[in-house]
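The complex is shown incomplete by one protein chain, all other protein chains being positioned as in the whole.
Right, chain A next:
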Amino acid sequence: MCDFPFFSLVCTGEIFELKAELNSDKKEKKKEAVKKVIASMTVGKDVSALFPDVVNCMQTDNLELKKLVYLYLMNYAKSQPDMAIMAVNTFVKDCEDPNPLIRALAVRTMGCIRVDKITEYLCEPLRKCLKDEDPYVRKTAAVCVAKLHDINAQLVEDQGFLDTLKDLISDSNPMVVANAVAALSEIAESHPNSNLLDLNPQTINKLLTALNECTEWGQIFILDCLANYTPRDDRESQSICERVTPRLSHANSAVVLSAVKVLMKFMEMLPKDLDYYGTLLKKLAPPLVTLLSAEPELQYVALRNINLIVQRRPEILKHEMKVFFVKYNDPIYVKLEKLDIMIRLASQANIAQVLAELKEYATEVDVDFVRKAVRAIGRCAIKVEQSAERCVSTLLDLIQTKVNYVVQEAIVVIKDIFRKYPNKYESVIATLCENLDSLDEPEARAAMIWIVGEYAERIDNADELLESFLEGFHDESTQVQLQLLTAIVKLFLKKPTETQELVQQVLSLATQDSDNPDLRDRGYIYWRLLSTDPVAAKEVVLAEKPLISEETDLIEPTLLEELICHIGTLASVYHKPPSAFVEGSRGVQHKRLPGSAGSADSPDTGSAAGVSEAPPAVIPSQGDLLGDLLNLDLTPPTTSGPPPAPSSGMQMGAMDLLGGGLDSLVGLLHLGGDLGGSPAMGAGFGAPPTAMPASFPPPVSGGLDDLFDLGGSVGMPMGAYSPPKSIWLPAMKAKGLEISGTFARRAGVIQMEMTLTNKAMSIMTDFAIQFNRNSFGLAPAGPLQVLTPVGPNQSIEVALPLSTVGPVMKMEPLTNLQVAVKNNIDVFYFSSQYPISMLFVEDGKMERQVFLATWKDIPNDNEAQFQIKDCHLNSDAASSKLQGSNVFTIAKRTVEGQDMLYQSMKLTNGIWVLAELRVQAGNPNYTVSTVS
């Protein structure tokens, strides 16, 4: 104790002495006394008895004394709440002090006093400080809000501090912004649902600006906050990435890793063929490598994260294998992590190098490390096929060393190698058998027993070997017992004559003398199998085993995605989602990587809409089922009732579409197909699609029978059906601009083909087009390309590609598209109808089995039936014609002179429509039943 000046407090007498000193008149003495008090406090001595005396010293001009008293207060206010009230007045007064340092200090300390009564008095000063003219005070106050929230969340909300805090994000001082973000993030953690940090492009921009100017710690907060943002499109994410990249060369490794997190997340949005994507990948590698030359603790965290990054994007570090080679003076936890990453990066190109390293490691002294190294050799063999032979010989060399744990570990991995490359390396079994006696770990014993059982026919004395294990059956661990049971049964099936006794012995041991239910049940199963049907037993027990895959230890992809969003946090160190371990996981939201813009969405949702999950294998026999199907269909179908809501979630609006729009959808097909009596009129789509299938609408032309009418010759392949152009916008209505047009699907792209005719006297320029929201989310994929001005009486042909990722509107009529066209004269509005067939996508061909299952799954009352008349095509011609419009024929059957065509089509929003087309030879009328 005597070696330190302030630790002379032992008995209460000295406390008494201190008390006297604290009340002394001399400033110096007071200060020394407070210092002594603080010193004893830091080593955990209880000096709370001095509370009133210390608080009395608070009223002072001396900054150091003030600070010391504040230190004391923070520690002991909790235990003396009543006394702490005495200090409030001084705090409030200090908050008005002309010196910003004192103002900030006061508000800071006040927040640290965790006494409810004091917090009430804190509100007013805090509000003032949040609006203080000095940024130093503001930034301190921002943190104070978080402190206060921790003590009394309700109070903070009632007092509206959260809004003030949000305003601070737009503060002019970057340090204030950073602290506001930090405080908000901390508060948000306890409010999972509140949208505290609602990020929009404006705030993101502000954060990015502040990022360049604030302190390293502030940068971490801002980067972590940025990582929660989901950019709207790839352009935005690229611009964020560009502004974050400089952070990769920061000296603070936490900043670097947070930047890596942001980049890894936003990179998902970037198209892979972009130049920038490649540049970014290249930029990520060096900082990660540099992290590995830092202190071992940093290395450890970095390695855990690199492990994730390597799994997600191995291309980043694939050339950096050497930096993961273990150094002799690395702490063990770093060594093990490096080993893990080495295996992940192992490939044909570098395997020789890796193996040489691993072999060295296997001769090290540290047992854990050696074991892992041996295991790593085995994993390399499984991962890189070309190296398997070399790995096996390395393992054999290691077995020759006779170091007990090396041998055991080697046997465990050789078992796995056998399972990956059957009938290739069995020659080594003899060597393995030599070491049988030295195995004392359950895993190694079990592995060895498995090998003996599996290759019993090649091992002459397999029965003896297994018998030797059987002697101590009851002392073995369950793992070994189970393995032994299976191995002996295998042996029996292979060599039934010699081993009957053995198998009986093990079965009775397992079933009668064991109280382990797993073992007993397995024993019974074998027993019954063997006694009832030895052939079946052979099939079961000696069945072909699936090859083990190379990446058994990979993190599951969804978890990996989530963890990538948490790079740099504890979650990434433990490789567990935060919800699995964070204390009071209230604040945890599952994070997802953003999908790559737009394109990835449609296939996913496509399958969600209509495909049933029934695995094909379950269908017993196709013929029967089809019979069922036919029976089902031949009964007069009811007209469609209200469709059920689909079970799986779909892209926005698709649900509504099915719910609200299905009727009309079916109606539409129906429209197209029904009663093709009247010839095609110019504007073929004028039908009111509001018509419900139940009330058959008046005959209108267009749609399907147009499809049939068009092609004269049979079997000639043709493109998708495109209705003739119709006048959408008459010249009278549009000050001389006449627009006629049609829709077509060309090479998978929906196009709006228009003829713009100028019937006015003046030149028209500056064309632009816009769509109203519509059911299928149609939107122009590019600007209207009218390059030259359209002179009087001149017309111009324009093709506008359309995309289906625009805003979706729930509405009827479904195929109505409201269009606005602007030119130098005015803006004109018109509406047009587009054929539904335009929306059938190319991948609308359903698997036969899926079709069957789906058809069955859809309730009867979803079915609509109608007839197409006057269609003189046979079924083959019809089917090839329909194929041109992306209506795919899945199956064809002939029943009672009728050709039944089963067809599927998929809409751009992922809804599947299934149809049955009945064609009766000689009868020009078709019957169509559609379901969806």
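Annotations
One rule holds in what follows: a contact is a pair of C-beta atoms (placed from the backbone, for glycine too) under 8 Å apart; a residue touches a chain by one contact, two chains touch by 3 or more; residues count from 1.
We take it that contacts and distances are computed from a predicted model.
Per UniProt, the protein behind the absent chain is "AP-3 complex subunit mu-2"; the candidates were "Glutamyl-tRNA(Gln) amidotransferase subunit C, mitochondrial", "RBP11-like subunits of RNA polymerase", "AP-3 complex subunit mu-2" or "ER membrane protein complex subunit 1".
Per the touch definition above, the residue from A:Leu18, A:Val69, A:Ile118 or A:Ala146 contacting the chain not shown is A:Ala146. Only one residue in the set A:Pro52, A:Pro296 or A:Pro534 touches the chain that does not appear here, and it is A:Pro296.
The missing chain, though absent from the display, is touched by one residue of A:Leu50, A:Leu68, A:Leu358 or A:Val819; that residue is A:Leu68. Touch with the chain that is not drawn comes from one residue among A:Glu186, A:Glu236, A:Glu467 or A:Glu753, which is A:Glu186.
When the omitted chain is restored, the residue from A:Ser24, A:Gln59 or A:Asn99 that touches it is A:Asn99.
One chain of the complex is left out; on chain A, the residues touching it are 3-7, 27-28, 31, 35, 38-39, 42-44, 62-65, 67-68, 71, 75, 78, 99-101, 108, 111-112, 114, 134-136, 140, 143-144, 146-147, 150, 173, 175, 179, 182-183, 186, 189, 213, 215-217, 220, 224, 246, 249-254, 256-258, 286-287, 289-290, 293, 295-298, 300-302, 322-323, 325, 331-333, 363, 566, 568-571, 573-574, 578, 581-583, 587-588.
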